[in-house]
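Coming up: chain A.
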Amino acid sequence: MSHPPVPTEPIFNPEDPEVPVPVRGTGDHGTWFTRHVRGIIIGLYVTAFVVLMLDLFYAKHSYFSEEDWFGFYGFYGFVGCVTLVLLAKLLRKAVMRSEDYWDA
Partner candidate 1 sequence: MPSFPPALVLSLGALLIPFLRGPLRKLYLLALPIVSFAALLATPQGSSFDYEAFGHTLTLMQVDKTSLLFGYVFHFAAFVGVLYALHVKDTTQQVSAVIYAGMALGAVFAGDLITFWLFWEGLAFSSVFLILARRQADSNRAAMHYLLVQIVSGLLLLVGIALYMHGHDGATAMARLTPSGSGHSIFNLDWAGPGVWLIFLGLGIKCAWPLLHSWVTVGYPAATATGAVFLSAFTTKCAVYALVRLFPGTEELIWIGVGMAGFPIFYAVIENDLRRVLCYSMINQIGFMVVGVGIGTELALNGAMAHAFCDIIFKGLLFMTMGAVLFRTGRMNGSDLGGLHRTMPWTAAFCAIGAASISAFPLFSAFISKSLIMIAAAREGYHLVWLVLLFAAAGVLEHAGIKIPFFAFFAHDSGLRPKEAPRNMLAAMAISGLACIGLGSFPDLLYRHLPYAIPDYALPYTWPHVIQQTQLLVWSALAVGTLMLLRFYPPELRSVNLDADWWYRKATRAFVAFGQGPLMRIFGWLSKAVHETIPTGLRYFARNPGGAVRLAFDRVALGWAGLFRGMPAVDAAQERLREDQARFAETTPGAAWPISTTVLYTAVVFLVFLLVVLA
Partner candidate 2 sequence: MSDVLRHLGTHYHYVIYIALMLIGLFAVLAKGNLIKKVIGLNVLQTAVFLFYISIGRKADGTAPVLWDQKPETIPYENPVPHVLMLTAIVVGVSITAVALALIIRIKRAYGTMEESEILVLDESDQQGSA
């Protein structure tokens, strides 16, 4: 039995029948998305503020005490995601290896 077969990359092989020759475009065709990046980001911040404020306007049915805090879900989501990304970067330091690691 050979080495643990962990393919390092998505299997990209010119011989692969599934791989067509990609067509590369020339120049950047602006799209709605590329033109409105700033607007999207501002929209995101505005929405975030609005849903946070909505917390003031409904009665909570809580199972746990922290749910009653103002904006708990928003806070938890924000902190959770930041932690996730930062820890993942640490994890990468720990687990990243060069591509031919398994072949060596």
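A quick word on the picks: all candidates are chains of the complex that A comes from, given by their letters.
The rule we apply is simple: a contact is a pair of C-beta atoms (placed from the backbone, for glycine too) under 8 Å apart; a residue touches a chain by one contact, two chains touch by 3 or more; residues count from 1.
No experiment lies behind these values; they were computed from the predicted model shown.
This complex places one of the candidates 1 or 2 in contact with chain A: number 1.
Residues 1-13, 15-20, 22-25, 28-29, 31, 33-34, 37-38, 41, 44-45, 47-48, 51-52, 54-55, 58-61, 63-64, 67, 71, 73-82, 84-85, 87-89, 91-99, 101-102 of chain A are the ones touching candidate 1 in the complex.
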